[in-house]
Every structure is written in structure tokens, then in C-alpha cells.
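Sharing a structure with you now.
Complex shown without one protein chain; remaining protein chains in place.
Now for subunit A:
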Amino acid sequence: MPSTAARVVLVTGVSRFLGARVANTLQADPGIERVIGVDTVPPTTPLGRTEFVRVDIRTPGIAKVISSAGVDTVVHLSLVTGQAGPRARAKELNVIGTMQLLAACQRSPDTRRLVVRSSAAVYGSSPRDPAVFTEEDQAVEAPAHGYAKDTAEVERYVRGLTRRRSDLTVSVLRFANFLGPGVDSPVTRYLTMPVVPTVLGFDPRLQFVHPDDGVEVLRRMTLEDHPGCFNVAGDGVLLLSQALRRAGRPHLPVPAPSISAFGGLGRRFTGSPAFSPELLRWLMYGRVLDTSRLAAELSWTPKYGSEEAFAEFVSGLGGRGAPPHRPAAGGGRD
């Protein structure tokens, strides 16, 4: 099927940070006739000419939206990373929601392109991993918990759809952790704890992606045909110890078995998250992605490296009730 421009775009998870930003970017493109945003809760920010439809993607209602509007491009951004609410609900949203959405895509004759926000969490984190993950690498220890497991299942369903609808252009984007102004995730909540606990004896290599870059990648994927699976991360690597020093954050090495208790205390007294097993593993072994496939496919490199994304995040911390900190030491770097 010849590649044609996206005319009617459906964005899931539009009431959340990434979805709203992507919808805003897409609706500014005059080539797109309609941008339809769906979510279970109303958006908190104005969406411009994006049409908001309140529908739960876990229900067949999503299929009606897709077929009645003649949606040709689906941008699936509604994976829940956070620990807001009970775990079973997040899993419902992630896995069952994706299944319904993909079923609707498979049925609709108008659908031609699917862009899925996935996560580097599918690679897991273990001491037996290669230093840098390429898209072909499999998790040495398959993620068995939470969000990472959801992501792996979502990707499996997407592969199933790709097999059954070979005419679809399917792009799967495995994002590193988003970090920048306005981002709220388990990682940002961890980094803003009054005293940041680190795992004693471990210093993971971390990578971040700035939301501006993430939105740009999603925009390109929505407007152009780039089938396949792509890692998305800012260039370069930060060690956790290095990042915390640059941010001037107080940190405390804690033995691995007690760090969960520490996280629990944080939740009780400061509203910080308890540490999920996958966050804990990430804080021990870290994760680095090879992004050369994306760079080659788009002829583009992220504007913000991991260091810059982190510096942006730190400078955006300002008045979040965080303890006083120095301006990002790495802020002026290139």
C-alpha cells in the first residue's frame, strides 16, 4: 500500500503529560485533518483543535471511535508507568486496554499506521546483560513484575497484530526514562526524595530522554512510515552517583534488602513512591540503549543528551518543595 499522509489521528492517553504534548504538536500540523484524543479522564490542559472523546480503551467503545471517525493513524501512549493506584488497575489499563485497541485497529479497514509507546523496561536490568542494548537483544531475565512485564506483553500483542495485518506500518518505540521539566514518574519522584537512597555498592549507568525529543520522535513516526522497533534515549550516560552530585542532592547508600523499607518510609511520610522491584533493579544495574537505528532511520539525533535532559530536570525542580539545591553543575555543558 502506498504511503499516504496521516489525516485522522487517534491519540490514547491524551489527558496525561506525554499524550497532551503529542496531541498539541500534531494538531498544529495543517496536514492532519483531525486529531482525536481519548482517555478515561478529561484533559487538564486545553488541547486546541484536538477533539477529546472520553472513552475507556478497555471497552469496545474504542472500536466505535476508530471506525466512525475513519482513523488512519493510531498513536498509543496510554501505558501507565506510575504506581498511582493499585497495581491490578494499572495492569488492566496497560494490557487489556492495549488488547482492545489493537483488536479495533485490526478490524478497521481505515487503519494504516500504528505508533506504540513502549519502554526500555522490556530489556530488564541484570548483571548478565550486555552493556548496551540493541533492538535485537532479549531480556536475559524476562521482566516478571509490574510495568516492565506489562510492556513486554503489550509488545507481544503488537507483534501479533503486525503478523495479522501486514499492511499496517507499526512503529514500536522503546523509550528510556523521560526526564525534563514537568515530567512526573516513579523516577522523578525518586530523584526528588528529601534524601535519595542509593543501593550500597552499586552505581548504575542511566540514560534519560527529554520530553521534547520524545515528542519529536513520536511526531515523525506519526507523520512518516518508519516500521520497526526503535530505542529512544538521549546520547551519553550518567552514573547515578554522578547525577546526584551534579544535582547537589543529598544521598545515602543503603543496603539492598533495606532500601524497599526506606522507600516505604518515604511513601508514608513524604508521598514518595515505594520502590517497585523493577525500579530497584534499575537502581542496581542500570540500563543503556543503543540508539543508532533510530538516528539512521530518522537522520536525526536527540537535541538533549542524557546529561542535558537531567540538567533540565534539575533546573526545573525549583519550587517543588525539594530541599535547596545548587543550580545544575552540568547546566552549561554541551
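One rule holds in what follows: a contact is a pair of C-beta atoms (placed from the backbone, for glycine too) under 8 Å apart; a residue touches a chain by one contact, two chains touch by 3 or more; residues count from 1.
Just so we're on the same page, contacts and distances are computed from a predicted model.
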Record-based protein name (UniProt) of the chain missing from this complex, from "Lactose transport system permease protein LacF", "NADH-quinone oxidoreductase subunit H", "Acyltransferase family protein" or "(2Fe-2S)-binding protein": "Acyltransferase family protein"
Residue, one of A:60, A:127 or A:277, that touches the chain absent here: A:127
Contacting the left-out chain in the complete assembly, out of A:107, A:245 or A:303: A:245
Residues of subunit A (touch criterion as defined above) contacting the omitted chain: 127-132, 134, 137, 199-205, 236-239, 241-246, 256, 285-286, 288, 329-330
